[in-house]
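Selected chains only, in their assembly positions.
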Amino acid sequence: MISNLEAKRIRDAVASGTRTDGRGIDDFRPIKVETGVVAKAEGSATVSIGGTSVIAGIKMNLGTPFPDRPSEGVLMTGAELSPMAHNEFEAGPPREDAIELARVIDRSIREAGVMDVSKLCITEGEKVWMANLDIYPLNADGNLFDAGVLAGMAALNTAKMPEYVDEQVVRENLKKQVPVAHQVVSVTFARIGDALVVDPTRDELEVSEARLTVGVCEGKLVALQKGGDGSLKPEMVEDAFKRALKHSQKLLKHLK
Amino acid sequence: MSKMSDDKPKFLIKSGKRLDGRKPDEVRPMEMTVGVIPNADGSAMVVCGKTKVIAAVYGPRELHPRHQVLNHKARVRVKYNMLSFSVEDRKRPGPGRREVEISKVLSEALERVVLTDRFPMCAIDVFVTVIQADASTRVAGLNAASMALADAGVPMRDLVVSLSFGKSYDEKGAGHMVVDLEKEEDNWGMGDVAYAVAPALNEILLLQMDGDLTPEEFAKGRQMADEAAKAIYDMQKQALKAPYQEGSK
């Protein structure tokens, strides 16, 4: 919770075209991506965007395909707002914020067809690879969405397939890449007054009327999610798309 | 789970006609009724094609648990729930992750239009129940919720009008924007937007998308949706007046 004074400072700054941390309305904070951070995971990455830092990891397990997709593997995304990452996060089962985060990351990555799930089939209708992508914030200062998508993608891009030998999973000497077909990123905005600031901090999100996350893949929109108790003006949405496409170019560079 | 006998159709739209015969900008026949749950402070049923949803409002009323109370305004709490037999494969009881997310975005959409500051410390509970699901259940639920709030006499800035739009492919694989997706279009289409506006305020209250759209396609779809929203808005207002016109309730 932030003070009324601090809220006013943020709103006044945005109204005058700048932000309390010195950024412009359309500036991202510095981004860092590091992969291979957890040797036990089939793929992993930490991503920081300013003060926000998240860790993502992939485990490949055996599973049963969905009956209507008997020859496709499955990607499942989870997120937990671990209480270590912010004073206001609580221990316990995931709440709606964590569920929304996981589902939006999941949709962004799934809808863009990032994983070539057709290559994850072992026995049609019976056994497929199931990729569990789990994302945890380490330090939460806003915009967990974009950090989460970036970390998830970085983890997937560097993930290796275990082998399936004698009906068991062997995780040694992994070599084969997990099949990744496309690269996706997301760009999140917060509406503060009549402006849309990109890459909002947690304080900015708290004073904002609404949040808009735009998932982008190869110049197209692959996911959208509005959040927050307020509304968006139609022209803001159009504006957000243009800016998201532009930012996506820079974000994609962090995925090499 | 069930075998889906429906394999991917060769097209979802052909010569401007959709699988169920509708034009791209045409919504399914809708039926809207208020007062369907007498115990509730307000309620509404929305039938849209084969999708059938009820919303019931209880409140403003005392809010439990106490630590969720807001001192300066009411909390609008939506619980979106599907009957176990509303879908092809039985839904297990209890809210799954999908229901939790939908409950959250519907709550947020309604927060904006309800004059919550008139009821500090209260809860306004909205129970959205899907009786039968055939795509676009969340938008049907949001229409019903908005009407149930009005039926309950909860003061609002505007009604919320909600519908889906998306992209269907024709026999050549080309995309066409369509509004109010039904099941096949939802399953096989190339983009699926859940959308809600407050028409009088010209504000967007719900916006979720999966799929693959260019900004231009989105803009086209949104225009079609805004147009269709006008008709739905009128239907809502009509349905809200109905009990008084019949001199009943």
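For clarity, chains are labelled A and B in written order, and residue numbers in each chain start from 1.
As a convention for this text, a contact is a pair of C-beta atoms (placed from the backbone, for glycine too) under 8 Å apart; a residue touches a chain by one contact, two chains touch by 3 or more.
Bear in mind that the values here come from a model prediction, so they are computed numbers and not experimental data.
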Checklist line | Chain-type multiplicities in the full complex (formula in displayed labels) | finding: A x3, B x3
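Here is the rule we go by: only the chains that are shown with their structure count from here on.
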Next item on the list: Return the distance between the CA-based centres of chain A and chain B, expressed in whole Å.
Entry: 26
Item checked: chain A-facing residues of chain B, complex -> 1-4, 97-98, 100-101, 103-105, 108, 111-112, 193, 198, 201-215, 218-219, 222
Notebook entry, point to check: Taking the complex as given, what residues does chain A use to touch chain B?
Noted result: 66-68, 96, 99-100, 102-103, 107, 111-112, 212, 217, 219-234, 237-238, 241-242, 245
